[in-house]
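Note that one protein chain is taken out, while the other chains of the complex remain in position.
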Amino acid sequence: MSQPAASTADRHPMPGMMVYNVKLGMWIFLLSEVMFFTALIGSYIILRFAHPDHFAEPGAVLNVPLTAFNTFVLICSSVSMVKAYAAITQGDQKGLKFWLLVTILLGTFFVGVQVYEYIILAQEGFVPMAELYGVAHEIEGAALYGATFYTMTGFHGTHVTIGILCMWFVLYRAWQGKYSANNYGGVEIMGLYWHFVDLVWIILFTIVYLI
Amino acid sequence: MAGNGEEPRYFLIWFILFVLTMAEVGYAFLALPQWLLATGLILMALWKALLVAIYYMHLKWEPKRLWILAASPLPLAVILVIAVLTEF
Amino acid sequence: MSWMLPESFSTFGPDVDFLYYAILVVTGIVFVITEALLVYFVIRYRRRDGQKATYIHGSTKAEIIWTTVPFIAVLGLAFISIPSWNMMKNPDSVPADALDYIINAKQFEWEITYAGTDGVTGTADDISTINIMHVPVNQAVNITLRSEDVLHSFFLPEMRVKQDAVPGMDITVWFEATAAGAYPIGCAELCGNLHTTMGGTLNVYEAAEFEAWVASQSADADDADDQEDQ
Partner (left out) sequence: MDAHAHAHEMPWIRRYIFSTDHKIIAIQFLLMSLFFLVVGGLLAAMIRWQLGFPSEPMPGGMLLPDEMMAPTPAGAIMLPEFYNSLVTMHGTIMIFFAIMPLLVGVFGNLLIPLQIGADDMAFPRLNMASFWMAFPAGLLMLASFAVEGGAAGAGWTSYAPLSASGEYTGVYLGQQLWLISLTILGFASLAGAVNYITTIINMRAPGMTWFRMPLATWALFITAILILLAIPILAGALIMLLFDQTIGTGFFLPASDGEPLLWQHLFWFFGHPEVYILILPAMGITSDVLANGARKPVFGYHAMVLAIVSIAFLSWIVWGHHMFQSGMNPMLGTTFMITTMVIAVPSAIKVFNWLGTIYKGNIHLHTPMLHALGFVSMFIIGGLSGVFMASTPVDVYIHDTYFIVAHIHYVLFGGSLFAIFAGVTFWYPKMFGRLMNEKWGKIHFWLTLILYNLVFWPMHSIGIQGHMRRIYDPTQYEFLQPLQPINQFITVCVFALVAVQAIYALNFIISIWKGKKAGNNPWHANSLEWTVPSPPPHGNFELVPIVYRGPYEYSAPDVEEDYWLQDTPPPSETAAPALEPQPVAD
């Protein structure tokens, strides 16, 4: 499925996008992801603009240092992912497996921290539903904050989780020796997805935690 | 593809991303007017996002038409948000 | 079956009706020309033995013409619409001497609040009626439209007024009736199971009559309840 050239080599089609199908497909899929996160982040921006008083100052409710650290973890996972890709382009099977495993661990750690953060916040009364959060923090009717926060970070977390599951699959195939220096499509599109999710987090972190 | 002999300096990018993240967190808590904070933070975030897209998603080594494709939804996102913002 | 608008009884009427008929004429012409050509071509060039279609790929000149002409036509229609639109919907266009009203929409009725004798809403002598609205003729009225639950749409067909009521928003609606009489009020936005029943009546009075009505209502403002009218 994920051979860079083999599937089309015998057909000599038109030049097209000059990248192989699976990779092009992944890019196109990511465009739709951009629009999906536009809907969520856009709603947040708009609701916050309309009701600024519902949203707490940076750091007042959310734990910025913890999440900054978590952001760093995700960035590390991006570099390990790209190392895995670089390894297999050189035919380095060991490097591929090693860096994939590192990426999986970092990703899992990220999700773990996020779940931990949710639990702490929920214990403080910060939940997506109306009213409750107002009680705990004496910010009246601040339901919009909770709703947007959990929806955005939750969907991002879901994306990371799906990414981790796919990465296990890639790792399994790597173990079977399915990838090589001229057959690394699966690793590459896995990377594209992973970096995209990282990219979204970079935006989310700034908008949700810092502004 | 990235492969032309030398490997791109992935760790350098990683380091810049790390520094930018630290800078963002520091900047966010400065006593500056809100608009200045927001613009500065957004600029830094976009910078980081671009670094990821260009180097880690290796757009730098892709044909130009893929660039255009990748950028195509961004105007739509801007149109939607700006238009609706004028409502409130 | 007719393409004529029902008669209008507000100052918006002439504007809306003019635009409607202007568009009707423009689109009517386009409609007749295009459909006639279609039918004519089909008949004139239908398949015949030995006939071969003419091998043409297009014509830049024709292309330019039928791009620019509609472009100018539709832009023209847009521009002549702008002033009327601003007059109808821009809160700045409300005349200064307009009477203040508050209309509160809820499932499934219109609650209409009048300023009473003192001329300002939100005071003790406010009058309120349900589903029946009373206004003086030739006098602008300025309505603050609200909703308590879901979206509704305040629709006065003869006044050429329609405006959604949005919960959480105060929306300004104004109009000036030009003839006394009774006119329907409708709800034009699906608002629940009994959306259909959310109608009412707009009573437009001569100025003196209206004042008398206000006075009579203010006298027994405590039990002001118009529901028996229905």
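First chain written, first letter: the chains are A, B and C, and each begins at residue 1.
As a working rule, a residue touches a chain if its C-beta (ideal position, glycine included) is under 8 Å from a C-beta of that chain, and two chains touch if they have at least 3 such contacts.
Everything numeric here is computed off the predicted structure, so don't read it as measured data.
Colleague: Can you list the shown chains that the absent chain is in touch with?
Modeller: Result for the missing chain's touching partners among shown chains: A, B, C.
Colleague: Of the residues A:A56, A:L105, A:A122 or A:A143, I need the one that contacts the missing chain.
Modeller: Touching the chain that is not displayed is residue A:A143.
Colleague: Considering the entire assembly, which residues of subunit B contact the chain that has been omitted?
Modeller: Where subunit B meets the chain not shown: residues 65, 72-73, 76, 79-80, 83-84, 86-88.
Colleague: Tell me, which residues in subunit A touch the chain that this view leaves out?
Modeller: These residues touch the chain not displayed: 8, 11-17, 20-22, 24-25, 28-29, 31-40, 43, 46-47, 50-51, 54, 128-131, 141, 143-144, 146-148, 151, 155.
Colleague: Name every residue on subunit C in touch with the hidden partner chain.
Modeller: Residues 1-6, 12, 15-16, 19-20, 23-24, 26-27, 30-31, 34-35, 37-38, 41-42, 45-48, 51-59, 62-63, 66-67, 70-71, 74-75, 77-78, 81-82, 84-86, 88-90, 107, 149-151, 153, 155, 157, 160-169, 171, 184, 186-197, 199 of subunit C touch the chain that is not shown.
The rule is simple: only the chains that are shown with their structure count from here on.
Colleague: Please report how many Å separate the Cα centroid of subunit A from that of subunit C, as a whole number.
Modeller: Chain centres of subunit A and subunit C, defined by C-alpha means, are spaced 48 Å apart.
Colleague: Roughly how far is subunit A from subunit B, centre to centre by C-alpha average, rounded to an integer in Å?
Modeller: Centres of subunit A and subunit B (C-alpha means) sit 15 Å apart.
Colleague: If you look only at subunit A, which of its residues touch subunit B in the complex?
Modeller: Listed in rising order, the residues are 17-19, 24, 27-28, 30-31, 34-35, 38, 42, 45-46, 49-50, 58-59, 64-65, 68, 71-72, 75-76, 78-79, 81-83, 85-86, 89-90, 191-192, 195-196, 198-199, 202-203, 205-207, 209-211.
Colleague: Which residues of subunit B touch subunit A in the complex?
Modeller: Residues 1-3, 7-8, 10-11, 13-14, 17-18, 21-22, 24-25, 28-29, 37-38, 41-42, 44-45, 48-49, 52-53, 55-57, 62-63, 65-66, 69-70, 72-74, 76-77, 80-81, 84-85, 87-88.
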